[in-house]
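A single protein chain has been omitted from the complex, and every remaining protein chain is retained in its original position.
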Amino acid sequence: MSERYDVVVIGGGVVGAAIARELSRFRLRIALLERQAEVGFGTSKTNSGIIHPGHDTSSATLKGRLVVRGNALYDRLAAELHFGFRRIGQLNVALEPADLVALERLKAQGDAKGVPGLELWDPARLRREEPNLSRELRGALHAPSAGVINPYELVFALVESAARNGVELAVDCPVTALAADGDGLAAHTPRGVFRGRFVLNCAGVASDRVAALAGAATFTITPRKGEEYMLDKRLLGLVRRLVFPVPSPKTKGTLIIPTFDGTIMVGPTAEDVLDRDDVATTARGAREVFAFVRRLCPSIDPRDAITAFAGLRAVADGNDFVIGPTSVRGFVNVAGIQSPGLTAAPAIAEHVRDLLAAEGLALVAKPDFAPEVRAPARFAHLAPEVQEALAARDPRFARVVCRCELVTEAEIDDAVDHGARTLDGLKFRTRAGMGRCQGGFCTPRAMEILARRLGVPLHAVTKRGGGSWIALPMGAEQEA
Amino acid sequence: MSPVTTTLTCIACPIGCALRLTHEGRDIVELAGATCDRGAKYAAEELIDPRRQLSTTVAIEGARSARLPVKVTRPVPRDRVLEAVAAIHRLRVRAPVRAGEVLLEALLGEEGLAVVATRSLGRVGP
Partner (left out) sequence: MLGRMEGDYDVVVVGGGPAGLAAAIGARDAGATRVLVVDREDEAGGILLQCIHAGFGLHYFKEELTGPEYAERFVARALDRDIDVVGSAYVSGAGLDSDGTRRVRVMREGHGIRTVRSRAMVLAMGCRERTRGALHIPGTRPAGVLTAGLAQRFVNVMGLLPGRRVAILGSGDIGLIMARRLTLEGCEVVGVFELMPFSNGLTRNVVQCLGDFGIPLHLSTTVVEIHGQDRVDKITVAPVGADLAPDLSRCREVACDTLLLSIGLVPENELSQGLGVELDVVTQGPRVSSTLETSLPGVFACGNVLHVHDLCDYVTEEALLAGRFAGELAGGVKRPRDNIRVVPGDNVRYCVPHTLAPGREHTIYLRSERPLRPAAIRVGDLVRRKLGFVTPAEMITFRIKPDVLDRFHGEALRIDLLGEPAGPHLAGAEP
């Protein structure tokens, strides 16, 4: 197969997805290529899910500028794409007297950048608003515009919106070579050659490698690992806002995160690693995270951890985003999108749109661009009468697949309709398997539905594609 | 021949008494640690003819589940368990089947060793 596109986007993370969707407003032929079995399975799945206010980054950097704009774009994006988003506000808390000075500096920086509503709180106010935080804290800076999202939902919704507006998605489709091709580039993959006038490098931690494929190896990525720990539902409601320490130059610090679903998460760590596949959590990471967050909130107990994960920030040398055209014609970097890349993504998409226009891409708006995608049904959140009405109409709503999160067969089917191909894909779309039993109950049911829907045998179902097989057929030797 | 002492864990019931068995060849001289008579019986058997309960599954067609659980009606010689399993796994069953239905007689050529279904499975589909 060999097809010609105006734009070929490499990487189905939040950045590639946001750009593809932004460009789908125009009369363009666009391909979105993702190496893994599903979109969003890179760093865009394994992060803190915070829409940062932006007061902690200097406007001297590109990331410092894009983050504030990105934050502001979220209300509309959430209204159109129906992913969960809530502005719950953030507190940077002072552990030491010196931190109080730092908070004032942060406030001044944020005010100057136009971060809305920043306010310093004294210990009495802090205690009143967040009574479970440590009584040792000396004050806080409140940033009401901070929000939380389920980041994978955002990616799924962006890609769905892009696809509805004509973007062609190819998964299990790693770009292995890039070659000059007329006035553009040809991206070679096991699924064929995708020729594009512009090829956008949105490959996350692999973006320096993809740049090298194009012959534009001008930067290197150092993965910076962050480990996060999800806590038991026992702690629901422990804090109402995001709780941050005072940031250091390298990181925003270790946080207490009331996620969009209400579950409390703590993390991340920040450790530079060599291996780009190193998403292992470590005993040291856990110790560091819990030791630190217990200073913020003593009621958190390491025994509450129900699961953990790690993600890799794509830190480019220079410590800023690397966005722009290169010496290779048609090859554009959108690379080194470290934190706050999730927040910045919608602003990055606008920025790249303008940049491509400047490079000569004609942007003719499509009158029929459909901005909305439907929210997936979330049975557990519906009122009892609504649940009953649904179940009366469609029996699949009365069949529970995941007991911990009350996910029904109808929702699993819906997720498959919207692109889920793996157990993780189902889990991140429906929450099946995210609860206390971590898939103990729902795995067989989810496997059966996936196998039936995809028309494959049970043993062909994977956790997240590739070699992540779950089970083998029994008695292969007996069949012989 | 001088007496030898072996320790065995009685598995005839879930209590699992620790048996100390002194024997000369196949003759038990002394047995300590058994709470009940089954312990003595077990010790003797374990010495002379150790046997194990055996259950596994076999492939079944036309049923709601892919496997039919089965058991051997009497304990199987311990040292022939794998051989017995291999023979059982060669069985092919078509639903419907009733619990207790005999699927194979004289397993390992031994009279009285039958393989029976341990659950009923109705027929689904054609």
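As written, the chains take the letters A and B, and residue 1 is the first residue of each chain.
Basically, contacts are C-beta pairs under 8 Å (C-beta built on N, C-alpha and C of every residue); 3 or more make two chains touch, one makes a residue touch a chain.
All values reported here derive from a predicted model rather than from experimental measurement.
Q: Among the options A:236, A:280, A:357 or A:370, which residue touches the chain absent from this view?
A: The missing chain is touched by A:280.
Q: With the missing chain put back, which residues of subunit A would touch it? List them for me.
A: 229-230, 277, 279-283, 285-286, 302, 305-309, 384, 387-388, 391-392, 395, 398-400, 403-404, 406, 408, 436-441, 443-444, 458-459, 462-464, 466-475, 477
Q: What subunit B residues would touch the chain not displayed?
A: 7, 9, 11, 13-18, 35, 52-53, 55-57, 59, 64-67, 69, 71, 78, 81-82, 85, 99, 118-120
We take it that only the chains that are shown with their structure count from here on.
Q: Taking the mean of the C-alpha atoms as each chain's centre, how many Å separate subunit A from subunit B?
A: Roughly 54 Å, centre to centre.
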